[in-house]
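Note that one protein chain of the assembly has been removed; the remaining protein chains are unaltered in position.
Moving on, here comes chain A:
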Amino acid sequence: MEAIWLYQFRLIVIGDSTVGKSCLIRRFTEGRFAQISDPTVGVDFFSRLVEIEPGKRIKLQIWDTAGQERFRSITRAYYRNSVGGLLLFDITNRRSFQNVHEWLEETKVHVQPYQIVFVLVGHKCDLDTQRQVTRHEAEKLAAAYGMKYIETSARDAINVEKAFTDLTRDIYELVKRGEISIQEGWEGVKSGFVPNVVHSSEEVVKSDRRCLC
């Protein structure tokens, strides 16, 4: 039996090859870290519920994309139906950080006039000794693009939960304020309420939904 959820958000995870996108998602959705992992081909799908406040659950559908350039023609088809995204770079790989701008441009072109709510993720923070990107410069870049910045490690399970949950909360706030609304033909946000089903315990949320409709 599926747990009750308020909304379903579709997220996309992007960034250069080998920055650890799949590992981060697997840690988040499956709670484990694979030492060996096949490079992603095309796009993979994952899902998990998160509780952003006691009793308030959001269902996340997460698209894990291949970082390799050759797959871009496939992966870019997934931008449009994403409400949020994690843009990853590897803190031990300067080039992956330098490409952040390109990734943003790439998504922008494909979702206009809408926007994807991104969080910038500096991944593999357990490898601090090999760091090539300082926290300060990453924060500066994130701020310049109006994103939050967080450092994570899938291997040591650092901030993985927080990265996804914070992003989910931010999107939730935007939805609540009506800045993002549910739209026919757009998969980014869906309401979890099935018509004619009464969830008496969810008073607050019911009113929220009225605002949006």
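Heads up, the rule we're going with is that a residue touches a chain if its C-beta (ideal position, glycine included) is under 8 Å from a C-beta of that chain, and two chains touch if they have at least 3 such contacts; residues count from 1.
Note that in this section contacts and distances are computed from a predicted model.
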(request) Consult the UniProt record of the chain that does not appear here and report its protein name from "TBC1 domain family member 22B", "Proteasome subunit beta", "Gtpase activating protein and centrosome-associated" or "Protein CBR-RAGC-1". (result) "TBC1 domain family member 22B"
(message) One chain is left out of this view; which of A:I52, A:A66 or A:I116 touches it in the full complex?
(response) A:A66
(message) Need a quick check: the contact residues on chain A for the chain that isn't drawn.
(response) 16-18, 20, 23, 35-45, 47, 61, 66-71, 73-74, 77, 90, 92-96, 99, 127, 130, 132, 155, 187
